[in-house]
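Every protein chain but one is kept in place in this view of the complex.
Note that the chains are named A and B in the order they appear, and that numbering of residues resets to 1 at the start of each chain.
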Amino acid sequence: MIGEAIAFYLLAAAMLGFGVVVVTSPNIVHSAVALVPVFLGVTGLYILLNAEFVAGIQVLIYAGAITVLILFVIMLTVGGTGLRIPERNEQGPIGFAVAAALAAMLAIGVTHTAWGRGGGALPAYTPGAIGQSFLGPNLLVFEGTSVVLLVSLIGAIIIARKEE
Amino acid sequence: MTQVAWIIPLLPLAAFVALVFWGDRLPGRGAFVSIAGIVLAGLAGIKVLLEVLGGARADLTYQWVMLGSKPLTVGFVVDPLSAVMLAMVGIVASLITIYSVGYMSGDPRFARFFAYLSLFQCSMLFLVLADNFLFIYAGWELVGLCSYLLIGFWFERPTAARAAVKAFITTRVGDFSLMIGILILFLHTGTLAFAEVFKGIEAGQIGGPLLTAAAVLVFGGAVGKSAQIPLHVWLPDAMEGPTPVSALIHAATMVAAGVYLVARTYPLFLLSTGHQALWVVAYIGGLTALVAATMGVVEDDIKRVLAYSTMSQLGYMIMGLGVLGYTAGMFHLITHAFFKALLFLGAGSVIHAVATNNMKEMGGLARAMPVTFWTFLVATLALTGIPPFSGFFSKDAILLAAYSQDKLLWGIGTIGAFITALYMGRLLWYTFAGSFRGGAGAGGHDASAHLHESPAVMTVPLVILAACTVVLGFLEHPFERLVHFEGVEAPASNSGLLLLSVLVAVAGWAAAGAIYRWRIIPSTLLRTQFRTLYTLLVHKYYVDDLYGWVFLKAGGVVVWAAGAFDRYIVDGLVNATGWIAGQMGLFLRYLQTGREENYLLLIFLSVVVIVLVRFVR
Partner (left out) sequence: MITLTHYLVLSALVFALGVYAVLTRRNGVAILMGIELMLNAANINLVAFNKYTAPGAMQGQIFALVVITLAACEAAVGLALMLAVYRSVETIDVDEINLMKW
C-alpha cells in the first residue's frame, strides 16, 4: 500500500509538472513534447487502478498516435517556417482565476461527498472482460464507435486534402 | 310667455350663429339679424315683466344627471327679480345695438362685432334666468368671454389687447372665488339649485364661519365682475373697447351681474352669523363708491371718467344691498343701467364727432350737438341725484337704508355724492360748455365748423333712454311692491335726509362750476395746493403698480422657475435615460466580441458563479 501511495504521488507530480509546461510554454514544440510524460503518467494511474487494457490503449493511442499527429501538424504549419506566435492572449489572469476556481470547487465538492461502494470486484484479467463486454452488453457502443472512427477518418482526409 | 321664458336667450343666440356663419352676406351686413334677435328678446322680456306684474311665476327644473344618489337639477326661474332684469337688459341692449349700426359703420369687422354683441346678450339673459349656481356660473363665464372679445375688438391696438387680457384675468380671480364658494355650498348641501341650497342652510346643513366664508367667496365673484375694490383695476382699461361695448357691458349689464348675484343669493348673506357677510358687502361697496369717485375727478379721458363713475355707482348698489336695502339696490341698478348707457352713448356720439377722448380738447359742443347735449344733461342730472330724475329716487333709497343701518356708511355715501356731482359737473362743463378747444387744423381754420350732430340711428336711442330716465323715477313704489325680499323692509322715508342729499348734489355742481366753468378757483391752484393728493389720485392710488409688481414680477419668477424645471429636470431626466441607454450599450458591447476564447471564458465563469451562488445559499 505504501508503494501504491508513492507511485501515485510520483505520477501525480509528473503529470502536474509537465502539464504546467504543456499549458504555459511559449514554444509550441515544447508543449507538444511535454504532453508525452503527461500521457504516460495517466497510463501509470490506469495501471494503479487495475485497468491494464485501458493503460495499454492509452499509450498506443495518446502517447503514440495523437502526440505524433500533433507534432506533424506543428511541423506542417508553424514549425516549418519557424514562426513564433505569441502564446498568451489577453485573458491570462482571469483565465487563471476561473480555472483555479473551477479546480477549487471541484476539489471541495469531491472531498465533501460520501462516495458509496458498490458490490462486486474487478476481474483479474480485464482485457478479457472488456472484450466480452464489447461483444455482449455494449455491442451497440462498439459498433457506434467504429462508425464514428470511419466518419472522422474520411472527414479528416477530406478536410486536410490539398486543393487541386 | 313666462312658462317658456327660456326661449328668450335663444333668440340672440340664433342671431349669433347666423352671424358667425353668414356674417357679411346677411342683410345690412348682419346688423339687422342681430337687432332682430335682441329686439324680439326685449319684447318678450317686457311681456314676461307684464305677466309677472300680474302675478305669474315660473320655476322650470329638469333633472340633468345623477350625482351619486342625488340628482342634479337645473332650470330657469322667472320671478320679479329676473323679470325686471330681463326687461331692462332687453330694452337697453336693443337700443345700444341699434346705436352701434351708426357708431361701427365702416368698420372692417362689422359683422363680427354684432355676432359678439348677440352672444353677449344671449349669455346675459341666460345668466339672469338661472335658478342654480351651475347655470349662473356658466352665464358668468360666458359674459366674461364676450367682454374679453369685445374689449379687444380692435386688437391691432396693443393697449386694447392688453386691456382685454387684464379684464379677463382680473375677473377670473373673482370667478375663482365664486367657484370655491359654490363648491363649499355644494359640499354641504348636496345641491346646486338656489332654492334647495337656501333650504339647506336654514336646515342647518352649513352654518357659522363656514357659511360666512362661503358667502364672502361668492361675493368675491361679484367683486370681480362689478369692479369693486380690490378687483377694480380692469374697468378703466376696458374703455379701450368700442363705446357701445362700454355702454352695454361695462355700464348697464355685465357689471350689474355682480349686484344681481348678491341679490339672487341674498339668503346666504342674511343667514350668516350676525350678518357678517352683509357687513363685508356693505363696506366694500361703500369704500369703492368713495374711492372710485375721487379717482374720477382727475381723469381727462371722457370714457374713463364714466368708467370710474360706473365703479362708484356699482359701489352704491352693493352698499345698498349690504345695508339691507334690497329693493333700493336693485332699483338703483335698473335706473343706473338706463342713464349710464345714455351717458356712454352720448360720449360715443361726442367721440364720433371730435375723434378724441380727451375732454381738454373738447368744449362748446352744446351748440353743435344739441340732441346729444340735452340727453346727456338729463343723464348727468339723474346720476348726481337731482330730482325729479330717476337717479335721485334710487340713490336716496340707498342712502336712506344706509342711514338706518350704519351712519358711517351713510356719511361715506353722502361725501361720495358730493364728489360725484363734482366730477360729473366737470365732465359736462369741459365737454359741452365754453368754446371748442380742440382740432388744431392746418392754416388755423376753425375746426368747430366741422362739428355736427350724429346721425338719427345714434340719436334716437339717446332720446328713448332719456325718456326712460325721466319716467323710471316715478315707478319707485310699484317697483318696491314687485321686487322685495321677505323680511327685509325698506326704512321709512325721511324728508330731512332727502333735502340734505339734494343740497349736497347742488353743492357739488356749484363747486364744479366754480372750478371748471367760471374759473373762480382755478384747477391749477388746487392741483399745486394738494399736490400729494393729486399725485395719489392720478396714479389711481398706485394699485395698478402694486398688482403689477407683486403679481407680474412674482409670476415672472414662478414662470422662470417652471421653465427651468421643465428644461433641466424634466428634459434632463428624459435625456439622461437616453444617455444611460447609450452608456449601457457601450458597456455591454464587450459581451459580443466574436472571439471564442471570450465566449468560453464566459461559459466557465458562469459555471463558477452558479456554483458559488449555490454554495453561498
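What we mean here is this: contacts are C-beta pairs under 8 Å (C-beta built on N, C-alpha and C of every residue); 3 or more make two chains touch, one makes a residue touch a chain.
Bear in mind the structure is a predicted one, so any value in this text is a computation, not a measurement.
Student: Any idea which of B:213, B:386 or B:601 touches the chain not displayed?
Tutor: Checking the options B:213, B:386 or B:601, the one contacting the hidden chain is B:601.
Student: May I ask you to list the residues on chain B that touch the chain which is not drawn?
Tutor: Against the left-out chain, chain B lists 594-597, 600-601, 604.
Student: Residues on chain A that touch the omitted chain in the whole complex?
Tutor: Looking at chain A, the ones touching the missing chain are residues 1, 4-5, 8, 12, 15-16, 19-20, 22-23, 28, 31-32, 35, 38-39, 42, 45-46, 48-51, 53-54, 57-58, 61-62, 65-66, 69-70, 72-74, 76-78, 83, 85-89, 91-92, 95-96, 98-100, 102-103, 106-107, 110-111, 115-123, 126, 129-130, 133-134, 138, 141, 145, 148-149, 151-153, 155-157, 159-160, 162-163.
Basically, only the chains that are shown with their structure count from here on.
Student: If you average the Cα atoms of chain A and of chain B to get two centres, how far apart are those centres in Å?
Tutor: The separation of the two C-alpha centroids amounts to 103 Å.
Student: Under the definition above, what is the set of chain B residues touching chain A in their complex?
Tutor: 597-598, 601, 604-605, 607-608, 611-612, 615
Student: Give the list of chain A residues in touch with chain B in this complex.
Tutor: Of all residues in chain A, those touching chain B are 89, 91, 94-95, 98-99, 101-102, 105, 109.
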